[in-house]
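One structure, pasted below without further comment.
Only a single protein chain was left out; the remaining protein chains are all shown in position.
So, chain A:
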Amino acid sequence: MEHIRTPKVEQVKLLDRFSNKSVTGTLHLTATHLIFVESNSTSAQEIWILHHHIASVEKLSLTTSGCPLLIQCRNFRLVHFVIPRERDCHDIYSSLLRLLRPVSYDELYAFSYNPKQNDQQREEGWQLIDLAAEFERMGVPCDQWQLTDVNREYKVCKTYPRDVYVPITASKPIIVGSSKFRSKGRFPVLTYFYQEKKAAVCRCSQPLSGFSARCLEDEHMLQAISKANHNSRYIYVMDTRPKLNALANRAAGKGYENEDNYSNIRFQFVGIENIHVMRGSLQKLLEGVGTRSLSMTDYLVGLENSGWLRHIKAIMDAAIFLAKAVTVEGASVLVHCSDGWDRTAQVCALGSLLMDPYYRTIKGFMVLIEKDWISFGHKFADRCDQLDPDPKEVSPIFTQFLECVWQLTEQFPQAFEFSEWFLIQIHEHVHSCQFGNFLGNSQRQREDLQLKERTYSLWAHLLSENQNYLNPLFSPSFAESHPVLEPSTQAYHFKFWRNMYNQYDRSMHPRQSILKHVLTLQESNRELEGTVQALKTKLQKFGVNTSPLKPQTPPRECSLPPRPQSLILGAPLLSRKEVQQEEDEEVFGEEAREDAPASTGGERTVEGSSATENSYGELMGSFGSKNEPGVVTLEFGVARMTC
């Protein structure tokens, strides 16, 4: 609290990002949140912004109406306040600057956040995801793969988990030798086992081959991976980098596998760009879609120039290559990039999700993230800018993974147990630092921080409200007919994810949400089924036997071609959030409070009819004036009304 000089400022204006609309209210600064409360008593909206979500604060030059403060958030919210007095603005500004740059982990919200659970509940939360059980589910250990204790003390690789799985034939000296030949000691380990063909997906970092160096143990290691799979004579080595980058790395004593030194490998570059390119790309994307009165041309040109969808397609292409090699050819694949914690994580996780329906369920998706991202040391703290920021380390690698999954949900609306709101919620919490899961850069660091004792698990929280994240169209039988997803990678199948990158620009979203509508119906169906049962029991007391309910099987004979091209639409479920809000204000504060007025209105689905909507003064004003075209003001009129 010592950083907060002015806890409350009144008469603050909040400007809408895309129109000239503004609302007036009070700004509160707490130790964890920046809160804006609209003064209008009837439909008072509140906006809660977690300090950790703030990516940047900018104080613009003084205007006649006050001092503008521009806040950009990592969850793609952008707020523009105008504070009447310059001094207040400066106080808020400097407090925020301090608050959004925590110097130690202890300052992170997760360490003060308390969802009123006891220690046992907390512990159970952390036990929900069990990676040993996950490997067991895959069929590991088995006659070819075993758990090794070589990294028990994090001695061989500091950024790997303690428990890693390697081929039976890979002895400790081979592992240790191989790890010395790999960047950051990240030697090849198993991440996914495709039981049907006994093919393995392994991951590592680049070899320290330079121009000519070789390492017999590393060659043995790859040989061991190859031998563990009798179905194929060769293994693929996927270098997920563009060839040029890999070549450049050779000069630094790193590089890629020389096919002459490794027997029976098929080497393949797949060309996903590095973290710096991705960071720049997202930046450009957000600049494009954040422009006011954006024209269609500028939008599409901006989308193209950002390269964002190209990168998403590259990741998807790589994952499809991986899935095909494993499921069709039955070959094992070793995936790496430079350090093996960014692109490698993207490709391994997405590839596994294509191959294994389990990862398309809510629980399975958590397991997947826990395995390929958290345990194998994706540097969440650096990439998401949690602490001690180095802007060059920040990059939307994990966001891209979530987006790839979203693109898949668009092509396969029945394949996933969760809806896009689940993905967005995970994204929210990767940056919120409210739960312990994503803190730090590696398992080792998380243990040092005693996260399991001092913080709560996001997964328990998400599971507790999982009905909010269900995809009503999910069909468990889809997994049987499509165990392996084969998405189309035609460019036109990749769409801009408006509900992520413009998620707070509600006016852009469909005014009625099919997702919400169908979820509500499904819930009502469950209640009605109960009612029917209850009524029947009562009737039976009168000695009446009623016909059983028709089984709930969809009529398949329909040959209708109709389809809305996307079923995942619009705003997430809000009604539940309200309930949650009362129970648990701190957790849900941010979203719930903002959404509550809209949802209580009941009619948020049909906008444009509320009396509060401004009629446009410009139009009337322009009547008397003589300036000829009058087009510009009207354009804004429409923009304001409709955008």
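As a working rule, contacts are C-beta pairs under 8 Å (C-beta built on N, C-alpha and C of every residue); 3 or more make two chains touch, one makes a residue touch a chain; residues count from 1.
In this text, contacts and distances are computed from a predicted model.
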"Proteasome subunit beta", "Myotubularin-related protein 9", "Akt interacting protein" or "Transcription factor bHLH146" - which is the UniProt name of the missing chain: "Myotubularin-related protein 9"
Option touching the unshown chain, where A:K8, A:K313, A:K363 or A:K452 are the choices: A:K313
Sites on chain A contacted by the missing partner chain, in the whole complex: 18, 289, 294-301, 303-304, 307, 309-310, 313, 411-415, 472-473, 475, 488, 490-496, 498, 502, 505, 507-514, 517-518, 521-522, 524-525, 528-529, 531-532, 535-536, 538-539, 542, 544, 546, 549-550, 552, 554-556, 558, 560-565, 567, 569, 605-609, 615-616, 619-620, 622-623, 628-631, 634-635, 637-639, 641-643
